[in-house]
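Have a look at this one.
We show some of the complex, not the whole, and keep each chain where it was.
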């Protein structure tokens, strides 16, 4: 199964939640916000959301900026 | 530096929040996250900007919020990366959901050489975000017609550039900023280009409500001391504005009495 994460296609196994995806990348703690198919998902929802074929994710962090 | 207590009641109110400091500070370009809290403390700033970006799995960065004060500071996420109003709106909503509060600095840029903002898209984004309850501070190329539309749209301030972002070249657009200050009944905050405390002071002496500084602090040899210097410069300029500077003269006006002496003899 494939999804698009930050503009790049990425294979994932079926049944994966967003929270699991982030944890596997060992970056969950840094993530500020996720957009899932154009909808904003705050942290509380990451555990409930099971990724589907062709889902599009934007996984964002907060960085220094002017 | 015992100092004199000054302007105790001189606060800048934006979005219902009273700010004592008129120096906004950006967090880009610092050589380390560890510098940030020290810089922010030295600057005395109460408004701090940051940005959203896609995570890079290979080089995950820490959340910048971990390095910012938890109290007495307003977060001002920018919409950098947006190329039109729609993207700016989307980024603003994401930043708010990410816990940055409801302030947003709109930054819509298509030009990659001078990073000049697109005033037309900025006005559109402002109109939408004000409707959604954001406190909107748009970054613009200084232009009176744009500022009028931002005022009508409900912007909380107007943030014209002094010179291109990161150029450290100061108030190149002074004439247009001066006109905005005179004509627009919103706080005018000079954003971008300010490279020296003297330039920040000059903006404040002209009547700017605040200045936003990032590159000049982040790229100084000693960013903490430079933040301190900008804090002092902004205060100096603000107090001078309120103290009413004297007139300029083409010719000299003696400081010591001009009557000659030791030589003049009268009858």
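Each chain carries a letter (A and B) given by its place in the written order, and its residues are counted from 1.
The criterion applied here is as follows: contacts are C-beta pairs under 8 Å (C-beta built on N, C-alpha and C of every residue); 3 or more make two chains touch, one makes a residue touch a chain.
Model, not experiment: these values are computed from the prediction.
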Complete complex composition as a label formula, though a single copy of each is shown: A x4, B x4
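The definition used in the following text is that only the chains that are shown with their structure count from here on.
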Separation of mean Cα positions, subunit B and subunit A [Å, integer]: 34
Touching residues on subunit A, where the partner in the complex is subunit B: 6-7, 25-27, 29-33, 35, 40, 42, 58-66
Touching residues (chain side subunit B, partner subunit A) in the complex: 26-30, 33, 36, 49-55, 57, 60-65, 77-78, 80, 93-95, 97-100, 165-166, 192, 212, 214-215
